[in-house]
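Let me begin by handing over the structure; questions about it come next.
Every protein chain except one is present and positioned as in the full complex.
Take a look at chain A:
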Amino acid sequence: MHGILGWGVHLPRRRLDRTEIRPVAGAGGGRGTRTVASYDEDTTTMGVAAARDALAAADARPRTLWFATAEPAYLDKSNATAVHAALRLDRAAGAYDAVGSVRSAMGALRAALDGPGPALVVASDLRTGLPGGTDEAAGADGAAALLTGSDRDGTPLAELVAWTSLSEEFLDRWRPPRAAASRTWEERFGEQRYTALGLEALKLALGEAGLAAADVSALAVAGLHARAARAVAAGSGVPAERIADRLDGAVGNPGAAQPALLLAAELERAAEEGAAGPGRIVVLLTLSDGVDAAVFRTTGALAGYRPVRPVAEQIGSGAPVSYGTYLAWRGLLPVEPPRRPEPARPSASAAARNSDWKFGFVGSRGEDGAVRLPPSPLDGERHPMAGETGTVAALTVDRLAYSPSPPVIFAVVDFDGGGRLPVELTDVDEGGIAVGDRVEMTFRRLFTADGVHNYFWKARPVQNSKPDASGAEGAG
C-alpha cells in the first residue's frame, strides 16, 4: 500500500497584515495576515525549502520528483530540475513539472502515489491579486512537499485508501499567461458546480474505501473557491469539529500548495493527538476544474514522526512586511532602483559546470583538511554544505550595492564543520542580527537578468535547533 512517508512545509517568513491594505488600496483587505514570499523567493526556491525539510525528516531517496505550481519561474525550461539540483537528488531520479493550476498539484500527487516509490511531490505557489481585490488578501505564498512510497521505500505514516477524481470543463477562474492576477466568473456559478462535485466525489471515495462520513477524522477541503469549499464541508456529513482549518486567518490560500499544506497540517495535528491512535481517516478534497478526493488512513508510525519545522510553529513565527514593500516586491509598485548597474545574467555554461556549487552548495575539502567555498579544483573531496550551520564572524549593511530590495545585509559566516563564506543574509531585518549569531543556509533567487533567474544560497538566522541533513549525504 502506498502512502505518505514524510512532509515538509515552507511558509515564507513575511506576513502582510490585511488591515494595511484598505487605507492604501481603498478596498479589500480584512482581518488576519497572509504569507508573503520574500523578494528573493519564487515557487522554485520555496519548493526547495519545503522539500529539504521533507527529505530531512524521512530516510528515503526519491526516484521521482514532481514539481507542481500555478506560477512557474520558467516556461519551456523545467523548474523541477532546479529543485532536483538544489536537493542533490540522484541523476537517475526523474524530475518533472506539473504546471498551470491547483489541479496540477493533485495530478502530481496521484502520479507519485501510483508510480514506483519513493517519490517526492513538491507543490509551490505565489498568489497575487490586484491591489484591493479579494485574491490579494485571501491568497498566500508557500510550498509543501510530500514524500510518497510504500513500506518497501520507508515507513508510511498515512496510507492511501481511495482516490476519486472527477474532471469537468467549466470557467470559474482563469489567468492568461503573464497576467498579474486571476479573473473569475460570477462566484455563484462556480460555487454550485464545485459544491456538487465535491460532495459527489467524497461520497464515491468513501464508498470505494468502504467508509462513511462518520468515520472521517479530518476533512480538508482545498481549492481557490472559498465559498464552495465551505459549502462542501458543511454538506459533507462530517462533524464541524472535524473539518480542517483552511488556515485562512494567518496564512491565506497558497493555491497549488494548499492541498499538501492542509494534509500536512492535519497529519501533524493527528500526530500530536497521538492518543487517538492509528487508523484515523484523513480526507483531502481539492476543488479545481473538477475535484480530487483522496482518503488516507494514518499508521502507528505517525505518532513518532517529527517534522523539521511544524506548520503551527511556522505560523507562529513570522515577521511583518509593510503593504508598500509587499507591492514593491510583487512588481505592483515600481520603486526607484538602486543607482548601480544591474547585474549581468549568469552564464549558462559556467552555471552548468558549477551546478553542484551553485545549486547544491557543495564545497571542497583538501588534503590539508581545509574546507573551501567555492570548491577548489585542487581539492580531492567534495564537501556538501547546505545542511551546515555557522556563526556570523563579521557583518555589514551595504546601502550602495545593487539589490532587488536594498539594503544588502551581508555577513562573513564561519561554518561549524569548517569553511568560511562571505554571503548575503536574508529573512532578517537591519539590526536584527549581530556578530556571533547562528545562521543556516537557504536556497534563493538573487536576481533576474534577461529573464534568467540567478539562483544561489544565502544565510539566514537559524529557524530551529533540529539538525537538518537534507542534501548533505547520499547523493552523487
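Criterion: a residue touches a chain if its C-beta (ideal position, glycine included) is under 8 Å from a C-beta of that chain, and two chains touch if they have at least 3 such contacts; residues count from 1.
Methods note: contacts and distances are computed from a predicted model.
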{"item": "Omitted chain, identified by the protein name its UniProt record gives, among \"RNA polymerase subunit sigma\", \"DNA-binding FadR family transcriptional regulator\", \"GTPase\" or \"Acetyl-CoA acetyltransferase\"", "value": "\"Acetyl-CoA acetyltransferase\""}
{"item": "Listed residues A:Y194, A:Y323 or A:W357, member touching the removed chain", "value": "A:W357"}
{"item": "Of A:L126, A:L446 or A:A459, the residue in touch with the unshown chain", "value": "A:L446"}
{"item": "Residue of A:A226, A:A401 or A:V462 in touch with the missing chain, whole complex considered", "value": "A:A401"}
{"item": "Interface with the unshown chain - residue positions in chain A", "value": "339-341, 343-347, 350-351, 353-354, 357-358, 370, 372-374, 393-402, 408, 410, 412, 414, 418-424, 435, 446, 454-456"}
